[in-house]
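Below you'll find the structure I mean.
With one protein chain withheld, the remaining protein chains of the complex are depicted in position.
By written order: A, B and C. Residues from 1 in each chain.
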Amino acid sequence: MVPIGHYLFLSLALFIIGVIGVLTRRNVIIILMSIELILNAVNINLVAFSRHWANVDGQIFTLFIITDAAAEAAVGLGIIIAFFKNRETVLADEMDLLKW
Amino acid sequence: MSALLEFLKTYMWPLIFALVIVGVLPLLAGYVVLMERKVMADMQARLGPMRVGPHGLLQPIADALKLLIKEDIIPENADKLVFWFAPVISVTAAMLAYSALAIGPFFQIAELNIGLLFIVAVSSMGIFGIILGGWASNSHYSLLGALRSTAQMISYETAAGLALVGGVLLAGTLSTQKIVLAQHGGTWFVFVAPIGFFLYLVASIAETNRAPFDLPEAESELVAGYMTEYSGFRWAVYFLAEYANMIVVASIATTLFLGGWLRPFGSIAALDFIDFFPPLSFLGVAGYCLYRTPKQPEPIQSIVMALFGGLCFLLATAMALPFVPAFAASKPGLHGAFWFLLKVSLYIYSFMWIRFTFPRFRFDQLMKLGWYFMIPLSIVNVLGLGLYKVLRQLQWSRWPAFLLTTGGTLLVAIWLVWLAQRKVAVPAPVGEMTEAEG
Amino acid sequence: MADTRISGFPGVEQTVLGADEIILNMGPQHPSTHGVLRVKLRLDGERIVDSECIIGYLHRGVEKIAEHRSYTQFAPYVDRMDYVAAVSNGLGYCEAVEKLLGAEAPMRAKVVRTILTELQRISSHLLWLGTHAIDIGALTPLFYCLREREEILKIFEKYCGARLTTHAFRIGGLQYDTYDGFEAETKRFCLDFVHRVDEYEQLLTENRIWIARTKGVGVLSAADAIDMGATGPVLRGSGVKWDIRKAMPYAAYDKYDFEIPIGKNGDTYDRYLVRMEEMRQSNRICLQAIEDIPAGPIMGKVGKVLKPPVGEVYHSIEAPKGELGYYIVSDGTTQPYRVRIRPPSFINLEALDKMIKGHLVADVVAIIGTLDIVLGEVDR
Partner (left out) sequence: MTPEQFSQIAFYFFAGLAVLGAIGTVTARNVVHSAIFLITSLLATAGIFLTLGAQFVFAVQIILYVGGIMVLFIFVIMLVNLDVALHQLQFNRQRWVAGLLTLVLASQLGFAIWFARGEGSLDIPAGRTGTLSPQNVEQFGLALFEKYALPFEIASVLLLVALIGAVVMTKKRA
């Protein structure tokens, strides 16, 4: 079997790539997608440990995280659409007004 | 080397079945197209394809060849890689779904514990082929078609999924094998959950983008929807994906509601003579072919007709094989495959029947039907079937439980129709934005 | 997908618009604009805010050609206007010239003209029904319609040798007498056709989807219809009982008994019902007329060279699509000084803008279909 450490390093890699995406990209949609990457990295960890400890709880947390990702995507994309309607941009650093 | 051999030994049958599926499915899809054209012609007082081969029997092959040698056009401003890749996604998703379908107790690539869920998951990826193809074409009509298609598929996937949940509830398992076995000796789930079956029928028509829900490719509005810019081989791949998807949904419905590979009245020993039906039907077709052979206008057509008759005769022999005591064990496999494919074709025939009878919905009407009727009703249906299961566990007999739950669901359906008919100012469907949660 | 701008795609003209509006071109090569009609739609999402019809892609200058042809020579040209109802076009032209000449066709010619024109009306309506149904997505009616239309075209072919652009009549009467078996064939067709209309209605009239797609779509009030000058089934669908065959009878229509169907709401569904009923009534006229075609000559007294007196005349008939009028000015020579044609499709098409406003793009197709336009006639 694959040692658990490998899962952890894979998860770490995905997490770090996601963080880089969130911190450096300008496009809000890509930022949101990077957040999905981060959540996904967490999922790998959870499922790997669920297997490791032969306990189904980890998988259930994965389900909750996916649920959360869905909710986040719906609301986040809703904000993007509402924003785009007003400002016609999807760049994060142009979203610098509290009110318009 | 020995590792490879061992690998092949372990996975021999799945690999063979996979190869058979990949090889046979395009052919099958081609013949579904031929069947559709023939059925359409029959319903429209015409003959349909008659030229290529006797009664157009070789038409699919001619069509495929024509599409293969057509010029491959990629629009100038298209995203070439995605444009190239999109149809492949569609067809891969459609074909992958077969890996968990059980065409008889023996013909199955992989018996998965989550079989049905796997099929639904994989076939839902076909959407990407459509939406990316529409986007990559860089054409207005394509994009609109793709967006419509996606909105529609997602909306109706919810209803279809919930309808499936009803069936799964009755079976108590997700594995395709066990679902069919749960119907063995009892009643098929279509008779326990007729409303669930109906919901799945409608939703599957919508999901495969067929009339009266064929808005994504409504030729009178959007030319050809997401496929507008596609031609030649790529177009053929999309087409293949569409028909392969039809066969997938038909197979799902057959597995879950129509008793899969089980023979009709399988539990009644007095009706065992139905077992003679598969060989006899092939024998009949073979006889008809041979009877028509001398009447073909061209000698080459006579030859093809005779060959086809011979093929049917071979199939008839194969179907008769289980009656030889030495091969009696092959009966579930062979006859199962026959009954399964027969049910699948009947289901597809109903698709065609509906297609040539009804006009097309308008997009807002389609969405309204999906969100205001199909989804609420399918939720109620799941509740009803859950209640049925509980009542059965409480030792109710079948009929009262069935009448109570199905009648209740039916009442809700009538109520929903009545609601829709009332001319209230309902807000426009919110549709696309919210179904990721579904 | 509503309410968001989609930019950077060919076919969408970027103009200064409200943020939610796009301009979409439908046609001239769109599969369901019935020819080369171009409709420029201003959309709010999928809802139509404004529209503009752009026509003229099929303009051949028919009216101008008339000034350089003799009266007889011009007759075949009118067949090319409404090419799915060539017989009606010819009838209008021939009668207009006859009126200008002061001549009259003999009774036998008039009755045969009536029969052929009514058959033509049926065939025109059949083609309308089939294509309209296809536009809305019902594939099958077209083939049933074409099956019956084929019978009619066969009768035409046997009568005058042409199926589509028939040039069936001559100024002053008919060139050919009826062929042997004309009465029997026509009668057989008409007796059969009664059931065929029921068959079409079975497919569509009570179909829920059909009703949902047509009821309340493209409503045209009676006042609007009159203001726009709409005629034919479009006007009658809005509930105005106006039919030139009754109001100003021509050919032999005053001899026959028939009803004028009218609609109530002026929507697409009513126009559909009106046309279905019109087919039945046309069939009824044919059946009555075919019973006794009077014997006698088929050509009236007109000279070999037509030289009408100086003057002008307006004559209109009820073509399948509405009032088809010919205004002819003669300067006493063998060629008309000016011909002006009032094409029903062209004038009915003007109602399009009013009818599609506020509807969805999918309805545009249905509404163009219900107007039953032929671009050959619109553009002339």
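Note that in this section a contact is a pair of C-beta atoms (placed from the backbone, for glycine too) under 8 Å apart; a residue touches a chain by one contact, two chains touch by 3 or more.
If you're wondering where the values come from, they're calculated on a predicted model, not measured in any experiment.
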{"item": "Given B:Tyr31, B:Phe128, B:Phe233 or B:Phe313, the one touching the chain that is not displayed", "value": "B:Phe128"}
{"item": "Residue of B:Ala64, B:Ala78, B:Ala102 or B:Val120 touching the missing chain in the full complex", "value": "B:Val120"}
{"item": "Residue numbers in subunit B that touch the chain omitted from display", "value": "3-4, 6-7, 10, 79, 82, 112-114, 117-118, 120-122, 124-125, 127-128, 131-132, 135, 143, 146-147, 150-151, 154, 157, 174, 430, 432-438"}
{"item": "Footprint left on subunit A by the chain that the document does not show", "value": "1-10, 12-21, 23-27, 29-30, 32-34, 36-37, 40, 43-44, 47-48, 50-57, 59-60, 62-64, 66-75, 77-82, 84, 88-93"}
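Methods note: only the chains that are shown with their structure count from here on.
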{"item": "Geometric centre distance via CA averages, subunit C-subunit B, whole Å", "value": "44"}
{"item": "Separation of mean Cα positions, subunit C and subunit A [Å, integer]", "value": "62"}
{"item": "Multi-partner residues of subunit A (each touching 2 or more other chains)", "value": "81"}
{"item": "Multi-chain contact sites of subunit C, meaning residues that touch two or more partners", "value": "none"}
{"item": "Residues of subunit C defined as touching subunit B within the complex", "value": "1-2, 6, 9-12, 24, 30-32, 46, 133-140, 142-144, 147, 203-204, 207, 209-210, 212-213, 360-363, 365"}
{"item": "Subunit B - residues contacting subunit C, complex", "value": "40, 43-46, 77, 138-141, 143-144, 147-148, 151, 211-212, 214-215, 218-221, 223, 355-365, 428, 432"}
